[in-house]
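Here the complex is missing a single protein chain, while all its other protein chains stay put.
== subunit A ==
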């Protein structure tokens, strides 16, 4: 399969996963292995370097790219502070910007996200901003130096699928950076749908973490993402309003006068 390039790094896997919401941290290495993901996000605020057993980083293999997120940030300034802390703590220079000042639906604040992206991109971070799908905001994120754009498919944690489909499609069509659908994907078929639409990757957490069998669910997502990508590259046939018979009844009209 073709490779995804983010921040100059080639990735074989187009499935990014989150580490929140699992019933135990101990299951995370198996989940990572079963879906072969290469990028794993985690809330920096949950990283505890002091406690070995409770330190999430201990459960993420060393060859995985860490994508710390700024969850908890209410504005650009706080997101920037968290990002700098992440780098200082040895989590690398990839950062997922999450600026949420709405605790009711947990919807991102695009304006503050753009500000944080601009500051952090200048400081050499590979910035992946989580956003509400909006074309103008996405264009500004490109200008601000984002490495990819991560629109939500539905409010985080809802498992409702790609409810923002029309808007995400516009981003896929118009934005030159990789579009990674983040939040809302509840089942593998929806991950495949995002990939068929032309998304470069998807990020899944709740749907895997809260499944009865997270390890196998992760594998299912991995297959779905691959299937969706192959389908996209193979160019789907056009959809039609009416059935088209293989032996048409009016074909004789095209054959000239009898």
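Here is the rule we go by: a contact is a pair of C-beta atoms (placed from the backbone, for glycine too) under 8 Å apart; a residue touches a chain by one contact, two chains touch by 3 or more; residues count from 1.
The rule is simple: contacts and distances are computed from a predicted model.
The listed choices are "Peptidase S24", "2-iminoacetate synthase ThiH", "Spermidine/putrescine ABC transporter membrane protein PotB" or "ABC-type sugar transport system, permease component"; the UniProt protein name belonging to the chain that is not shown reads "2-iminoacetate synthase ThiH". Among the residues A:102, A:143 or A:174, only A:102 touches the chain that is left out of the figure.
When the missing chain is restored to the complex, the residue among A:74, A:87 or A:139 that touches it is A:74. For the options A:64, A:85, A:142 or A:177, the residue in contact with the chain missing from this view is A:85. Checked against the full complex, the one of A:31, A:44 or A:144 touching the unshown chain is A:44. Within the entire complex, the positions of subunit A that touch the omitted partner chain are 20-25, 43-48, 50-51, 54, 72-74, 78, 81-82, 85, 101-106, 157-159, 206, 209-210.
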